[in-house]
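Taken from a larger complex, these chains appear in their original positions, while the remainder are omitted.
Here the chain labels run A, B and C in written order, and each chain numbers its own residues starting at 1.
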Amino acid sequence: MNAPDSTLLARQQLYRDMDPHHLTPLWDVLHALVPPKPATPCVPAHWEYARVRPFLLRAGEAITAAEAVRRVLILENPGLRGQSAVTQSLYAGLQLILPGEVAPSHRHTQSALRFIVEGSGAYTAVDGERTTMRPGDFIITPSWTWHDHGHEAQGPVVWLDGLDIPMVRFFDAGFAENGSSASQAVSKPEGGSYARFGHNMAPVRHEAPFGATSPIFSYPYDRTLEALARLERDAPIDPWDGVKLRYVNPLTGGWPMPTMATFMQKLPAGFQGKGWRQTDGAVYSVVEGSGVAEIEAGDQHWRFELSPRDHFVVPSWHTARLNSEAGCVLFSYSDRPVHQALALHKEERLP
Amino acid sequence: MNAPDSTLLARQQLYRDMDPHHLTPLWDVLHALVPPKPATPCVPAHWEYARVRPFLLRAGEAITAAEAVRRVLILENPGLRGQSAVTQSLYAGLQLILPGEVAPSHRHTQSALRFIVEGSGAYTAVDGERTTMRPGDFIITPSWTWHDHGHEAQGPVVWLDGLDIPMVRFFDAGFAENGSSASQAVSKPEGGSYARFGHNMAPVRHEAPFGATSPIFSYPYDRTLEALARLERDAPIDPWDGVKLRYVNPLTGGWPMPTMATFMQKLPAGFQGKGWRQTDGAVYSVVEGSGVAEIEAGDQHWRFELSPRDHFVVPSWHTARLNSEAGCVLFSYSDRPVHQALALHKEERLP
Amino acid sequence: MNAPDSTLLARQQLYRDMDPHHLTPLWDVLHALVPPKPATPCVPAHWEYARVRPFLLRAGEAITAAEAVRRVLILENPGLRGQSAVTQSLYAGLQLILPGEVAPSHRHTQSALRFIVEGSGAYTAVDGERTTMRPGDFIITPSWTWHDHGHEAQGPVVWLDGLDIPMVRFFDAGFAENGSSASQAVSKPEGGSYARFGHNMAPVRHEAPFGATSPIFSYPYDRTLEALARLERDAPIDPWDGVKLRYVNPLTGGWPMPTMATFMQKLPAGFQGKGWRQTDGAVYSVVEGSGVAEIEAGDQHWRFELSPRDHFVVPSWHTARLNSEAGCVLFSYSDRPVHQALALHKEERLP
């Protein structure tokens, strides 16, 4: 039974009268504000590397790293155009650096991950220590640390940048500063952070150099592969995930960054994964092999054929399935640490 | 030195070509994405109760609590119109319930706080236990608990609803469900939760009934006032805050809810507070007395004359000062727990 | 099959030869070192107040509080005579103070609890704040805080002292210092600590004044009784414990002291408790009412008829049952926080 016209008119008048006072009725939007399940504007999307790479190279011609500060093509979610976001809370971009270039030093509240996609020999420098990039390496720039990138070897180097930019913007908590020189001085030998904290040991008196962020800022791919191989050999294959490891902050056992979780997983050859959904939207980078990602929400369906260096995104509460004939290695990241800290995380594994 | 025209043209062409592939250049937006300091669209605002109350009463005539489900006027930030948000991450509304009414039972992921503004004798029921509302009481509806409100006494009752609706929407993590009947059955005596957990003791074997949320869902005003009075007598007055207490989850010592911090503070008569700014935007409710809030950002300045039951918001990184000739009691809430969990919290006290 | 004599002789020779080098064979003592279940030297014991009180009063005549520094009769476990211990890790004593006396100021690493047994009006002072003692109050002296006791009212006052003396001695970690004057200066009004932290609120900027120990150093009996009464009314009676609450550090939700847990429980009239055993030995003080404690280990059996102000001890892994015709209120403390921190805690509830 609807309200009579006079009532509706009275309501309209009320709305008009109170609008200048920055008051609006909840009852008209309650259902949208408190939906029965997540109703994200974010949609599944797939960036094939074969299509993206030419644009990256054209960008390499169109602008220098120094002029761009960061020469990055943002992977913008088709449902969030104009927002520089791959999910509502996360940012993803592909950064290109060419031999001889430098992406100048700055620092910001935003945490960043770099996942190396193509090429070798570029470096990223964090707080005076350089790390050489190799494909498959997962590298962290902790919040508010000076960092710059450079490339003194051959060939283009491309990596995935994952940042919490939308989140920091949403919480109005971002600060940034530019360095006085392009590259910061190198004050520490390469590999020092890893050596001090990466061997399941820690210096007795000098802990947590980056606060809540992992003291290791490079997790090399060769060790990751070794861990995946041993886990595949030793433990049953998970019907949903295949073989999946999370990266760990060795000083807490928790996630490497307070805002982003990172994972590496292997789908063994012939893997036909079961479906699952989770509240944290995730961004994937295909490291090796090939496979298929199938994603569903309601009566919508997406199917992505995956090749190396492809990227794709699975939004919140979309059902996803991963399959691979030939075997596949996938890096991914999401905002799960936030969902857990806020007691918002939910996951469902379909039978 | 600017790029030559040909370069600019090449860039424009690149942008056009890659746009259909959901790729955009970072360098055009980098500064906006990573600003030197928080650049919130949220603005300071003040809702005088004398102006708001007539609209509440008109709403009481225009729609029933049952039809509205929740008869609430949203306090919408003037910088965020259409978003049902008082800051980017928080929601605020004033809810009216009239004698004999029931706001029907539902539950949702969103956490809610109720701060009682006017009137007495309404109740809120959470998981089978009713709590009677009195002005100044701070009441919690923990995430995913069934709750309904009703009013069996005299006169209108108004309370401030503070929820994490924008946050849960941003993280795409919200679920909701309607109850099968208007009011849930009352299965527990009033005051039971408080009695079990509110006396600095806890049952040996039945802890954390609401997970990360406080097991106490009503913090009565009389005890809060007593604590304020004793702190005022015993400890030096803080030059920025006056006398300020935070509400505590007695099972963790932390905030009462994982997403929202709540505070009560007293400005002694004659208090001339110093300025401060913080990354967490805060919503205030004037409980008693009067005062002035002065807020600045850049060359903008706001001055709010405060009377009982007024509400106002101080956005992120705006400098605020609180003064009171006659003395004033202020309730407030913010998203500080999130800023802290994400290692984003920053605060500056001006000398 | 036993070893031949020549082998045994060779072993004996080996033992003799290496003994001066501080070497001994494990195999002769392995079973005793790693027993199949706890084999405590501690035995159940009961100190009837009717028998203890006359000795307390005689001690009051035999020595002044000032001369004794602390006029305490130690409750020494019959299985641990000469060790000043009530269990292997805990100390218990009954302290008497008479009108006009002062127990002079000192401080030590050891944490202390005071549970008021008889009389009113004495005080304990901690870090400049005095607390008046009333029967049933639970009062804490945090580690390394200056404290003294005095009595400016009428009649003898007796309280139970519970300390972690044997534990601190075992870990060789105790320090102590005497004050320069008998009584420390009173610098804070009584009740200030409770007011600041006891109302499920905390000052925003001044937390954890006593580190890992509760900021509240007096938990008054009237509030404890109220909590017990409400819990008895609201929740099912536990078949093993009756109605049992643990005291809480409101800044952590954990135990009030890092070394000792404290509890208050009510056996409703007619309660016939089921048996249980736990690794943490516990000391009980009968507050009100009467009852029976039955304790078993192997084929040994103890039965204690309990009257107000009696004390008794239940050692580790002894099965205990509590019964009460008329109803009974029991305070108790144990070293459970240590068992939990060391992952040693084990408990078994018999059907």
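Points to keep in mind about this one:
Just so it is clear, a contact is a pair of C-beta atoms (placed from the backbone, for glycine too) under 8 Å apart; a residue touches a chain by one contact, two chains touch by 3 or more.
Bear in mind the structure is a predicted one, so any value in this text is a computation, not a measurement.
Here 3 copies are displayed; the structure file describes the full homo-oligomeric complex as 4 copies.
Everything below uses one rule, namely that only the chains that are shown with their structure count from here on.
If you draw each protein chain as a dot and join the dots that touch, you get a simple line with two loose ends. Ranking every chain by how far its Cα centroid lies from the centroid of chain A, the top place goes to C.
In terms of Cα centroid distance from the overall Cα mean, chain B ranks first.
Chain B and chain C have centres, each the mean of its CA atoms, that are 43 Å apart. The mean-CA centres of chain A and chain C are about 52 angstrom from one another, to the nearest whole unit. Averaging C-alpha coordinates per chain places the centre of chain A 30 Å away from that of chain B.
Among the residues of chain B, none is in touch with two or more other chains. By the touch criterion given at the top, residues 188-189, 191-192, 195-196, 198-206, 214, 216, 219, 223-224, 226-227, 229-231, 233-235, 238, 241, 244-253, 263-264 of chain B touch chain C in their complex. Note for the complex: chain B touches chain A at residues 3, 7, 10-11, 14, 17-18, 21-27, 29-30, 33-40, 42, 45, 47, 51-52, 55, 58-59, 61-63, 67-78, 81, 84, 87-89, 91, 93, 106, 108-110, 143, 164-165, 167-177, 211-213, 258-259, 279-281, 315-317, 335, 338-339, 341-346.
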